[in-house]
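Below: the structure, in structure tokens.
For this depiction, one protein chain was excluded, whereas all remaining protein chains were kept in their positions.
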Amino acid sequence: MITAERKPLEELIEYVKPYKRILLLGCNECVTVCAAGGRKEVGLLASGLQMALLKSGISIDIRQHTLERQCDPEYVEEIVSMIAGVDAVVSMACGCGVQQLAMRYKDKPIFPAVNTKFMGASERQGVWAERCQGCGNCLLGETGGICPIARCAKQLMNGPCGGSAGGHCEISEDVDCAWQLIWDRLKALGKEESFVEITPAKDWRSGGGSGPRKIIREDLAE
Amino acid sequence: MKTESNLEKVLNAGHLAVTSECGPPRGALPEEVVKKSKYLEGVVDAVNITDNQTAMVRMSSFAASVITKQQGLHPLLQMVTRDRNRLAMQADIIGAYSLGIDTMLCLSGDHTKFGDHPMAANVHDIDSVQLIQMVKQMRDEGKFQGGADLKGDPPKMFIGAAANPFADPFELRVMRLAKKINAGADFIQTQCIFNVDKFEKWMEGVRARRLHEKCYILAGITPIKSVGAAKFMQNRVPGMEVPQEIVDRMAATPKEEQPEEGIKICVEAIERLKNVEGVAGFHIMAIEWEEKVEEIVKRAGLYPRPQV
Partner (left out) sequence: MKNFEPVIVAFCCHYCAYTAADMAGSQRLPYPANVKIVRVPCSGKVDALHIVKAFEKGADGVYVAGCLEGDCHFKSGNTKAARRVEYVRKYMEEIGIEPERLEMVYLSAGMGYRFAEVATTITEKIRELGPSPIKSATAGQTGQVAC
């Protein structure tokens, strides 16, 4: 999923200060799962914002709503009347949702309430870690199911570097060495010799190197 | 012979090669490069010129290599994949070769986290193994990485790579070396060796795969100035292994005699490593202590350097 973290309240206050009525808009997808921008977080932020603004003597009408998905035009369409009634929208969705709103409601100020972080998985309750960088040409089949692009600090495709120690990356004890993980998997799979094969320089065009990417499914596209 | 590199000539003639390194200054101070190179004149076969070492901005390896070359030494251009993409690197390779630089070392580089620009993007368009491949392709096929033909004579670079026998997982370290050699590395400079036993064990693995016959391995050596430096390297430098007995030996030496003790340890290590089959020379990294390289080389019986 796409992970995110709420922006500091201070930054959000600066965004909303000039307005009288705002809509705080959550999203039921990824940001709900990573507890950053779902219905509950919308409530928490609305309450926190309201109180912080009150302290500076500002009173704003904060309306709350959460969409099924902010990254789909159908759902974004649902809130036409709601948008008409407010001066600005603060979106708690990932950057995709924020942009979807901005494209649809061209004359309405839209602000992000979260910092979109990465594509990750849950390691355990409350902990999410980066797993994929969307390079567009998956090599997990060759690397034992562990991604060196997303998980090696130096993005080495022929690692591990000389800083791998005790299973950790040189940048932090809290970061696993991706190549240690890859090696452990290759051993478990009895594919040790495949390590010696050189992975050639990557073609980054699939990974955004040739500009913004798009997928068109002819059978589905209208 | 693949190149005109002095280092290759020395190695090819069967001599134990000696290289050392020079970290360029953090400013437009060519005189610093000249000063450091003077210490190494006639003492080593090639001088590694580091590339933004420890992820700190310094005079470019390219410029400092040219200055070193002007002093009559043989620069060994280090290149890390952290700071530039493949276009910039290839441009520098042909640029450097045009100015008479014919030896280089391909590295991925320390992570920016450790330097003075932790906010910078890590480029890593390619990794060190892919850099080796790229240089080899430029040299042997006259082709850029992207496939187009290079104009004129291809850059005849003697290609080096690094190996760290002390990093984890140990069992992978020989295989990773094999990978670099298969990619096209002509010579290897290893991480500083303090744990000679472990290095010997690594070399057993190297010989088992006959890798020492496919490329020249220069053993990395670093003289320790003080017990403090020994402890720092033991605890703080990623990928470095300093055995406790070395720290204890330094600690048992009076402070003013510690530099001499450090040199003694270093010379002893060289003497022992000379007997290890497959060691083709030494890479002496006397960080900010370049003036001692000459003494080490002489005391280790590696002087005078062969004229080839």
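Some points to look at:
Here the chain labels run A and B in written order, and each chain numbers its own residues starting at 1.
One rule holds in what follows: a contact is a pair of C-beta atoms (placed from the backbone, for glycine too) under 8 Å apart; a residue touches a chain by one contact, two chains touch by 3 or more.
Just so you know, these numbers come straight off a predicted model, no measurement behind them.
Contacts of the undrawn chain with the visible chains, over the full complex, involve A. The chain not shown here is touched by just one of A:R21, A:K40, A:K191 or A:R205, and that residue is A:K40.
Counting the whole complex, the residues of subunit A in touch with the unshown chain are 8-10, 40, 43-44, 47-48, 50-52, 54-55, 57, 59.
The criterion applied here is as follows: only the chains that are shown with their structure count from here on.
Our note on geometry: subunit A versus subunit B, Cα centroid distance of 40 Å, whole angstroms. Residue ranges of subunit A in contact with subunit B, taken from their complex: 153-167, 170-171, 177, 179-180, 183, 192, 195-196, 198-202, 204.
The part of subunit B that touches subunit A in the complex is made up of residues 82, 86, 108-111, 113, 122, 124-130, 133-134, 145, 162-164, 166-169, 172, 175-176, 178-179, 182-183, 191, 238-239.
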